[in-house]
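With one protein chain withheld, the remaining protein chains of the complex are depicted in position.
Let's turn to chain A:
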């Protein structure tokens, strides 16, 4: 399991002060992290997040489930908690120019494509370049091939995803929001890669 949810004490999160540079609020044990989702419309960005947020069955967990903003806290083995604040972005082409407003100050960017759609893979690569040019340099980036359950329609090979991610220093994973495959792993891996604040 390893990802039961708990709510970090809100007030203590505040005291740590806001580090708007990387979108993470820290005391050493409770991280608050801004995560932005990018990808073509229809690749299932929001389904991944809903799976993640609804999949946590701890009744004491305080989650925010909106249609496009969600937050969820996971506890890691070293007893730190990470509260993900997930910012969804509109994937349609006509809104592409607005993306910088959303990824500014994000600590994590998750770029999603659909393994059955080469166009969406192209679009993902566009976002990666965009983030490299304009995003904060210490941003953790993940490349996600979604709809992994649709093997028979696959048009983007696993290797293509791995290669591209490796070349760009990203973490890569294929997920299925439908079967929940690798959904928790995605967020746990991201949590592990977050830069930790040095305890003062």
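Methods note: contacts are C-beta pairs under 8 Å (C-beta built on N, C-alpha and C of every residue); 3 or more make two chains touch, one makes a residue touch a chain; residues count from 1.
Operating definition for what follows: contacts and distances are computed from a predicted model.
This figure omits one chain of the complex; the name its UniProt record holds, of "Translation initiation factor eIF2B subunit alpha", "VPS9 domain-containing protein", "Queuine tRNA-ribosyltransferase accessory subunit 2" or "Anaphase-promoting complex subunit 11", is "VPS9 domain-containing protein".
Contact with the omitted chain, checked across A:71, A:146 or A:184, is made by A:71.
The hidden chain makes contact, of the residues A:52, A:102, A:172 or A:187, with A:102. Looking at chain A, the residues touching the absent chain are 11, 14-15, 18, 20, 25, 32, 37, 41-42, 45-47, 49-50, 64-69, 71, 85, 87-92, 94-95, 97-98, 101-102.
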